[in-house]
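Missing here: one protein chain of the complex. Every other protein chain is in place.
Moving on, here comes subunit A:
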Amino acid sequence: MGDRRLYPGYESFQYEISTLLSTYPPPFIYVQDTEALGTSLGAVDALLRDLRNQPASECPSKIYYARVDSIACFTARLFYESVINSLVEWEPDWEDGCENWSATDGDVRWNENLDSFLHGLRSAHQHLCKKNGISGGTSSGKNKGKGKQINSGHDNVRLVIVVERVERLKETLPELLVPLTRLAELVRLDVCVMFISQVGWLDIRPPLGASPDPYFVDVQSPSKENVVQSLISNFATISTSSSQPTPYHPGLTSLYDHFASVLCDICFSFIHDPQELHYIAAARWPGFCKPILDQLEDIEVDLPNNYNPSEITRMRLNKLFNPTISAALEVLLPRLTNATDWALANEPPPNLLNMPGSTILQVKLPSIQTEYHDQMGIMGLPRMSKFILLASFLASTNPPKSDIRMFWRGLDEKKRKRKAVKPSGKGPSKVSQRLLGPTPFALDRMIAILGALLEENDADSRISSDLFNIAGEHTDMEIGRVGVFSSVIELTSMRLLHRTTPADRLDGPPNFKCSISYETAVLLAKEVDVPLNDLLWDPV
């Protein structure tokens, strides 16, 4: 039962499942975990491994199991192959040409259709019975009682098939759902099918009542204490005692306990998934314990096996590192960077504990983020692309009817600005377009706006040419260039613009949507010196 203790908080769940599986399992179990699926999968796996090795005295049936991931098994063939191969614990070998498992040497295909799969399951069952010296549950038991087989004392072989992330199976292989739920009926063996998903059964259930109702198990989301427990037990598994003081030295266990509870205090209100908390802990712990290791190294003391830092040291560490933990959460949870790089970038300076009490740790992003952050990439675009993006942003945010008012050039400049809208008392207030998202626009309209922008803001930066005499003629020339159109296509391929009409439609102008944010647009406008707020119909 060694592995099970890694999953604190799952005791009752594991108890329920193991009792069921080792006694009289329902043919179809549905496990739902909305919050920490990864951890639940691990818990189920640990549990099944335990059950698989249980002696006959505890469980009269010998359990074999197969775990199948619905994403990896995107065809029925893959599904059948992985179920049967892992039930009989068969490893395909390259030298044998990666043959699938087969009971006899003949060309028996288990992977062709459901029928052959059922046959495959039966012969797998038979094979496993034989292996354990059990006179198989099925009718054909001719080879029983051969001397070499070890009688393990089990009286039955029970197959457990775990289908993970079953909501994807509904998309890729919907025809398999009903047979799987009724597998025990179809194959007439001691089989238990267990579905695990984040989604509820009601959303997956095939129509017309084709499937029997499952035995429901809902996994409770782990409590804070449980997560702390699991962090600590995780530390215990990876800690190795060595003469070199590493962050995972067993001597630091009590400090780690403290660290784990601090970390959970800060992060648990945002995220309950133990795996995510592990991730953040892994990124922060090496930095957290480094001052202690530095200090010990300074006074040349080996790390004792139960090192317990003084209360003052702990409080100093808390004060120093608590802000960085929430910063780590902000960056690591959306994976803006990875834990390894973050840990490297935020390694505390040496001898932190000898510094004055007012020291504050600066949170740094890994180097690539600082020297090449998002906006700089946008800033590196060619000038024309910037104008095109701005024109698209305007075309996507302003209503088409407003264009003439926003962009016309005339004597009366005052009219250009929109009159302040009086909030009318009745009816729902109108939501600004920027909050509603971008609207599609025709390419022609964007090009026209681009012309207006270029005429106002770009005319001076061009290479002067004496070919153009009429006002606006040069701009007219510029917006019709091949470069402009190829830039539009290029921006589309960068996903900064989004094409809403199909690419193969030749009739009519193509429509686009702008997918840059308001903040990016403001930055771009500042860069090319366009008064963006004056040109927006709904200025901020």
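Here is the rule we go by: a contact is a pair of C-beta atoms (placed from the backbone, for glycine too) under 8 Å apart; a residue touches a chain by one contact, two chains touch by 3 or more; residues count from 1.
To be clear about the criterion, contacts and distances are computed from a predicted model.
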Omitted chain per UniProt, picking from "Origin recognition complex subunit 3", "ATP synthase subunit b", "Ribosome biogenesis protein ERB1" or "General transcription and DNA repair factor IIH subunit TFB4", is "Origin recognition complex subunit 3"
Of A:R383, A:R405, A:K430 or A:K526, the residue that touches the missing chain is A:R383
Touch with the missing chain holds, among A:T23, A:T75 or A:T500, for A:T75
Cross-chain touch to the chain not pictured, restricted to A:D341, A:E456 or A:D538, is A:D341
Of A:Q275, A:N306 or A:T500, the residue touching the omitted chain is A:Q275
Against the hidden chain, subunit A presents residues 38, 69, 71-72, 74-75, 77-78, 81-82, 91-100, 102, 107-109, 111-112, 234-235, 238, 247-248, 274-276, 278-279, 281-283, 285-286, 333-341, 343, 368-369, 372-374, 377-378, 380-385, 462-463, 470, 476-478, 480-483, 485-487, 490, 493-496
